[in-house]
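Read through the structure below, which is laid out as structure tokens, and then see the notes.
All protein chains but one are shown at their positions in the complex.
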Amino acid sequence: MMASMNRLPAPYGLLLDRNESITFSFENKSYQGYAGDTIASALAANDQWLLSRSFKYHRPRGVLTMAGQDANTLVQLPADPNVLADREPIVPELAVTGQNYSGSLNRDRSAWIERFAKFMPVGFYYRAFFRPKGIWEKWVRIIRQKAGLGVIDQNYKPVYFDKQYLFYDVVVVGGGPAGMVAALQAADSGAEVLLVDENPVLGGSLNYARFDAQGQRAGVLRAKMIADVEASDRVDIKLNALCNGWYTDNWLPIIQARRLYKVRAGEVILCVGALEQQAVFHNNDLPGIMMSSATQRLIHLYGVRPGKTAVILSGNNNAYGVALDLMDAGVDVKLIVELRKNPQYDDIARSAIARNIAVKTGHAVYAAIPGPDKKHISRVDVRKIISEGTCAAQGEIIECDLLCMSVGYTPAYQLPCQAGGQLGYDDETSSFTLTNLPDSCRLAGSVRGVQPESETDSMNFPWPIFPHPDGKEFVDFDEDLQIADIVHAVHDGYEHVQLVKRYSTCGMGPSQGRHSALPTARLVAKATNKTIAETGVTTARPPFAAERLAHSAGRSFYPSRRSNMHYRHLEAGAQMLQAGAWYRPAYYGPIGSKAEAIRGEVRNVRNNVGLVDVSTLGGIEVRGADAAEFLQRIYTFNFTKQPVGRARYALLTNEAGVVIDDGVACRFHQHHYYVTTTTGGADRVYQNMLKWNVQWCLDVDVANVSSAWCGVNIAGPYARHVLEKLCRDVDLGAEAFPYMGVREGTVAGIPARLIRVGFVGELGYEIHVPQHFGEALWDELMKAGSDQKIMPFGVEAQRVLRLEKGHIIIGQDTDAMSNPLEVQMSWAIARKKPFFVGGRIIAELEKAQIKRTLVGFVVNDRQAPIPLENHLVLDAEHMVGRVTSCEYSPTLDKPVGLAYAPLGNAGAGSQIIIKSTGGVRVTADIVDLPFYDPDNRRQEL
Amino acid sequence: MTTTTPTHHLRRSQLYRWHVNALARFEEAAGSAVVTEYAGADNEVNQATRLALVDLSTLPRVGFKGPGAPDWLDQQGAQLPDSPNQAVRQQDDSLIARLSDYELLILADLNLNSTLPAILQDRWSLASANKTYSVPRSDSHCWFALTGADAAMALSKVCGVDLRTHKFADQTIAQTSLARVNAIILRNDLAKTPCFFLLSDVSSAQYLWHAILDAMVEFHGRSVGIAALRALEAKPQ
Partner (left out) sequence: MKILNCPLNGPRNIAEFSYGGELHRMPDPSKCESREWVEHVFFNENKAGIVTEWWYHNASSYWFLAERNTVTDEIIRTFPASDVFKERVDFSKETGEAQE
């Protein structure tokens, strides 16, 4: 194999496995790299520096940080857009393309946009496209096409992502020297420690930076520290793992491969390091211009020579270590452009200078100049600094294909600030501080500010910003924002750095201001005559880096609940619906036959006998000497005089007098009620009862037994006949066990509670049995009822049946404002009780006139479209109410429904106008409820 | 041991179809069927030392709550844990778990030798047991056992409480959320093998069974029968 042209020999390339070469493609051209290479490093080894086109102007972009901290390296994989090329490892046959271009990455037809840049200042979108009305709709398609990043694979096959909870005494984020020392010290004190690093190896800056003139020290330290950490059985190490935020009480989302770890730490030590910053000058975004740390990463981690001829822009002594690294790697270092006028050198700098590197102090790179293909740096214009940010009129042109920027660092303040830390800046020394963190979250290493080891200059050059008449001095690479954009935003009146961000979009791109925050703060400070400390930086909320939605969505838990009879419904051909977490049979039959199925089930209940699973109803045991008193306070009705063996309707209102639930209260003993609730209301009602009970200290126990009981309602003229075959220990006679009676006995040998209810308007019994007997009960009843043509019926038929009988469903026929008076339930209110929840407000409401009432209506016009739930009731064109339920009634052979109507035309014989499907006005006749069997003869059989 | 089929009994676990499809062999347990073992599975005991899930939902258990419950149980000869979220093994091998000051849960032993659950159930009545109220734990909750060295790690995929064995002692209880359903987690080691009893809403049994099996995949866990648990309990591994 031909060696890639920029590849350095071993031992360069700490991460490479040179025994395994990998072939992949970029922009349909085949390349070779080694295992351990990222896409960007393998391409750089092959002298392919152009990686992407910028978001707005489609300018060529290449390696900037080589650490996954910038948006320059975003590329497209077949199934994934916006992949960081300087993080993503190459694998055999990986097909990588650029994104955000028209035509090809090399010849982007959209690059013309840049020439119109001066016509697109910040705020351009807000100002340009909103007039005349409707024009945005036309522009938006064009803009979206031009501005989108990457392509989503619409044929993506979901893969398995999951989550895990982990617990540690101490979590150390960042596996550099500070992190390793912190982890070892914590482990020595007896703590269980997790050490997290986003890189494939521990070591941090020891892996690539130069800590002494000879370049020996880092390697020795690194080997020792890693060996110690790996030897400690109290330290767990997670590599390629990103701690993507800090949440309250040291709750850390750590992403590794396809898993999101939710880690709870007793203490967190953030050793997240510092981020090197760019200088701002004309064409500072050209490929070939990169952070000095990026060149060191290329050389040491990936064995890539970052260029042939280099210029280094220096604002601190690190630049000289970089110069040594470059020279050692065979790069011709033409010049160090030293921003400092009187630099104080350290040992490394002195030893670099001793190797005869040319240094121009007090100079700046005023502009970078691309080569003829416009895609790479070829020269720099070096000029003397006259005053802060201003250069001499003339400069010297120097040829180079690499410009390293070593002008300063910001601490990686994102996680510390999420933990409550405050970022401070000292305008005198150009250095940062992080303070105010909680005691359980500490900092170590360069996140506390990069400090020179000896008495030398600050690592941050205070003003590496040089405006140019032609602009293109990029502050924010993600959003193509230049110096003038930031200054204009301030001049447009957005003086606060948070407003500048929102107006200009500065810092809102994929790199989230990691490199734009500092120059923006400097520019805003200057434009507003404030200090940088006063100006500050914008908030950096989690996540730190872009994360896949799959990590949040993966292996989510959606609990589902099934009654013990569940499979009997499926076997009977039921279409299931979900009511909350519950599966319930909607109707029995093929999907296409819904209407006929429901009609058939309704008729069978009216004419023969039907069976419906009511296991989803809530059940609450209320027991103790104060059981009746407790219900008296909770529900609207009167319960103290309720005889044992009887059930009573139980209507629940909240403190505001709004109807929130209903059921029946069955008195099985002087001190024992069994209260049912709606399917969705069980937990809430139970919770409410417990809360009241805690406050009242009554002699009563409240127990939620909803799941413990499985139930059916057997209903229809033959219900008693069928039940008699299975139940011999309860007298089922109409007088012995009347309507609203309750009994305990056995059904087919299964212990059961029997409740004579009339929800569907026929003779019927709810039979509640312990959950695990549910399926057997179902089988026995179906078998016993076969001669009487028993058929199961589903939720849909039950809704029709109860509607015919005029029974409301809480939550469907009531809303967040419905009081008992409006839903015609004054009869369910016991006014003489000293207290019930909601009673005081209902008493107030009774003094005033209610404004609406729930009425029953029928639609006699056979041509009219059947109204649906939430269709409006109109008075002329004004909405005066709404339909809450409406179904075709097989029994009455016409649509019947419930609707809120204004009190004025709510009496029987009145009419209401409903705006039905397609806007058709349907006239409905108001009738007295119920629609079916007003004398209750059927249910009291 | 009498072999049986689940549908031979009126009382059936929500999961019996799953067990049948997985070629379970069943035995009778208190008027119902429990999985003895699955046909074709090699060495379930060994599996249970590593990671295994067992459905014990049909085994007897009973609960009592109310301010008089501790005294009443004490009068019946039961030994109660001193504080909530602790469990105590009884002389007849049943287990009493204290869920709060005034709420107790009594679980039968795996060999069904214990008599206490049935005795308590028989003796209790609303009238006779002062301020003591029975709760139908046999039917309100499903009952699973998750056993083996990797059990705590598998649970860490579905539970936000630290259940690692050096942090969560034997015979302690966590009432918490398991794959987003409420659950009682009771650590009850079988000799030296870590074992967690999981009791959760019975209507969520199928959901939870599959959620836990899913969490077990990466540890090569699978379901086993009650025979493996008994073997572990009898013979320290």
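We call the chains A and B, going by the order they appear; numbering starts again at 1 in every chain.
Note that a contact is a pair of C-beta atoms (placed from the backbone, for glycine too) under 8 Å apart; a residue touches a chain by one contact, two chains touch by 3 or more.
Being a predicted model, the structure only gives us computed values, none of them experimental.
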item	value
Identified contact with the non-displayed chain, of A:W112, A:Y156, A:Y558 or A:W696	A:W696
Residues belonging to chain B that touch the chain removed from view	84-85, 99-100, 160-161, 174-177, 182-184
Residues from chain A at the interface with the omitted partner, ascending	247-249, 251, 262, 264, 633, 655-656, 686-687, 690-691, 694-699, 704, 834-835, 839-841, 844
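Everything that follows uses one rule, which is that only the chains that are shown with their structure count from here on.
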item	value
Length of the line joining the C-alpha centres of chain A and chain B, rounded to whole Å	35
Complex interface listing, chain A residues touching chain B	162-167, 262, 264, 555, 557-564, 566-567, 581-582, 615, 621, 623-624, 669, 671-672, 699, 701, 703, 705, 707-709, 748-750, 770-773, 775-776
Touching residues on chain B, where the partner in the complex is chain A	9-14, 17, 32, 57-58, 65-66, 126-127, 131, 133, 135-141, 156-160, 162, 164, 167, 179-181, 201-208, 211, 214
